[in-house]
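All protein chains but one are shown at their positions in the complex.
Now for chain A:
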């Protein structure tokens, strides 16, 4: 309840801020992060996700999926059902992300050719997610900013077409965290008009450019700001990931039963 109150409070603050009441004064880093993290993501969402993975030679793998996500309190559950190509049709992936950092996430994959649900050992936070250039941590955060893992500073702001963007620089709190995440530094660009992240730039722990994530086609869907295209460019491997979302639906709710091993086995 307390949590909800602060959320409400900050939301009010956000409204206040966008209505010029903030004046010309720059918000603090903490305020920016709060704005981003309190933005409504919808309690549950269903959508069609097309993953296009491209290797350094330009060869692509296209995977069409139906993806669901729902918050159970602070616990986040995701289910992805593969539709195409045929050889992985009906394969399904289920994950429970626990807010407690010390509790390993649970993950399962259903392989129709084996007719069995396989438990996947807990991935490290820095591991790549299902052959994409996202790490498990990237997927878990979605468009949030972690305050537990990083120290943040405000690098500055700039205007593009009269819209103000903040640039944050995040450095992992310690070497161990950097190693776990696989990142030495992350720069984040935030659109001040809707508090959406538009771009993330990552460096590896040794300071080499690692990857860039671009969020685009950002539109309001049922009152919720939604990036319909998320593209990752891995500078080290030349590998690319392109997520394209469609049929995004926040309003109809998602049945809790979808997030079970029985459901991924049964299919939609």
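FYI, a contact is a pair of C-beta atoms (placed from the backbone, for glycine too) under 8 Å apart; a residue touches a chain by one contact, two chains touch by 3 or more; residues count from 1.
Criterion: contacts and distances are computed from a predicted model.
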There's a gap in the complex where one chain should be. From "Extracellular solute-binding protein", "Phosphoribosylformylglycinamidine synthase subunit PurQ", "sn-glycerol-3-phosphate transport system permease protein UgpE" or "SSD domain-containing protein", what does UniProt name that chain? "SSD domain-containing protein"
Just name the one of A:40, A:104, A:127 or A:256 that touches the chain not displayed here. A:127
Based on the whole complex, identify which of A:78, A:107 or A:188 touches the chain you can't see. A:107
Contact footprint on chain A, counting only the chain that is left out: 53, 55-57, 59-61, 82, 85-88, 91, 93, 107-109, 111-114, 118-121, 123, 127-133, 204, 206, 208, 236-237, 239
